[in-house]
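Each chain you see keeps its place in the complex, though not every chain is here.
All chains are identified by letter, namely A and B, in their written order; residue positions are counted from 1 within each chain.
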Amino acid sequence: MTRMDAAGLEAFLHGEFPQVDEHRFRVEEVRERFVRVRMPFHERHLRPGETISGPSLMTLADTAMYVAILAMIGRVPLAVTTNLSINFLRRPKPADVIAEARVLKLGKRLAVGDVALYSDGDPEMVAHATLTYSLPAQR
Amino acid sequence: MTRMDAAGLEAFLHGEFPQVDEHRFRVEEVRERFVRVRMPFHERHLRPGETISGPSLMTLADTAMYVAILAMIGRVPLAVTTNLSINFLRRPKPADVIAEARVLKLGKRLAVGDVALYSDGDPEMVAHATLTYSLPAQR
């Protein structure tokens, strides 16, 4: 069961994560332990060589995992990222990037998950991240 | 397509990875970009609290990814691990541990993959690792 749906999550994020506005992230799917978030293509994310910048991909991965945790525990603005590890696998195309975030563990104090990033329409992963969030003691 | 099957991989590993003998690892399944390796339960892996030691889990993850790469590129003893990152999620039971390794990228110089570790018979992941291997230039 999830506590928030895609529309509720998007609305909540606007005040919380300024980059949600800046990157126009869209929450496309919310299931138990899983969300899919889209980063629409925008020139601003480009690096020389027509590829999307690493910082944009890291921001997307971080946001997607935050959304996946919020979907399970509700509005907990104090969840903070403690670790992010990302492998850049292939140059993303100049296209939307899709993040599929999976919660591997939701404990009392820590949540751990991984995020697969894809260029829209291409089955090969462009990057893979694992993230740890510290959760507030009372919730 | 894979270049080596489960029996061939196990045979090759015996000379290469002494820990394959020590831990009696068994290669149970080999598919395109995927292998499953079993570490039979043995008292030696136990830590106080009846749980399986972190080093045993890391050895299993490392070996499983090596097997997955060998299955794709054939006998390349010079592939070496350059990075291993592991999240310990739950205490493993005193039981066999199953590693499911997935190759996310097989490039000319680097291979990247992740490994999910489970206690036999339990669907909750006990640990999740990502690994990078450096591949020999000529192969």
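Definition applied: contacts are C-beta pairs under 8 Å (C-beta built on N, C-alpha and C of every residue); 3 or more make two chains touch, one makes a residue touch a chain.
In this text, all values refer to a predicted model and were calculated from it rather than measured experimentally.
The complete homomeric complex described by this structure file contains 4 copies, of which 2 appear in the displayed model.
Here is the rule we use: only the chains that are shown with their structure count from here on.
Centroids of chain A and chain B (each the mean of its C-alpha atoms) stand 28 Å apart.
Contact residues on chain A toward chain B in their complex (touch as defined above): 85, 87, 89-90, 104-105, 112, 114, 125, 128, 130, 132.
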